[in-house]
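One protein chain is absent from this view; the other protein chains keep their places.
Take a look at subunit A:
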Amino acid sequence: MSTITVENVWAEFGDQIVIENLDFEVKSGAFLSVVGPSGCGKSTFLRMVLGQDRPSRGRLLLDGKPLPDEPDADRGVVFQRYSVFPHLTVLGNVVLAYELGQSRFLGKLFGAAKRRAKERAEELIVAVGLGAHRDKHPSALSGGMQQRLAIAQALAKDPKVLLLDEPFGALDPGTRAQMHALIKPLWEQAGMTVIMVTHDLKEAFNLGTRVVAFDKVRHDPQAPGRYGARVTYDLDLTREGAVPVLGFARPIPLMAAQ
């Protein structure tokens, strides 16, 4: 189980308010897409769930327990860039996922443990379609292949929550479609909760079981940082019946969120 509860979360940097009063729950095993304009706090929200940033007010819970405020192995992540280690081969990158947690002093496994880690890593590498490239360094891989590697690396730890920060944003449309076809069965198999931040509405609806839109609902032209973003649309895509389309669903009233 991995239900994420967001309780009255605010993100403020100095007197600039980025996110105001987020309050919702992400069901275990859901695939939540977060969309919104640039600078609306989508990535800030993701970093808070990841533990990289702290909410200035409110709490984040995983299965009712507060999320640790630093990254840990429960929460895997794939960033848009720099997600893989340039000094290791494809296989080395995935094996490292096993080595870092298990070996406390050298961060390296030997003998039978190393063999087991290698076997599991190779399964994952084949699952993301990099079987032929296992001995290459990331610099020899295309952008799409690097993201496949990052996904394999994140899945190696069987995280309860997988966080995707515009993971396919830098890829061309063809590669992006391939990545969508890759990530969906992986998520269904693993049964983890996924939160994906994206700019691409089609992608958000394609992959998500739920789409949440962030935006600023109030603006003060004299003080652009005075008001933060909040959830403006919250669409459940698993409902029976017609697929809801953005604009058809009823916007959440301003007062109800407070």
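Basically, a residue touches a chain if its C-beta (ideal position, glycine included) is under 8 Å from a C-beta of that chain, and two chains touch if they have at least 3 such contacts; residues count from 1.
Keep in mind that, in the parts below, contacts and distances are computed from a predicted model.
Going by its UniProt record, the hidden chain of the complex is named "ABC transporter permease" among "Integral membrane protein", "ABC transporter permease", "Cytochrome c-type biogenesis protein CcmF" or "Sarcosine oxidase subunit beta".
The omitted chain makes contact with just one of the residues A:66, A:101 or A:225: A:101. Touching the missing chain, out of A:81, A:120, A:199 or A:226, is residue A:81.
Contacts to the hidden chain, counted on subunit A, fall at residues 50, 52, 70-73, 75-77, 79, 81-88, 96-97, 99-108, 137, 139-140, 150, 153-154, 156-157, 159.
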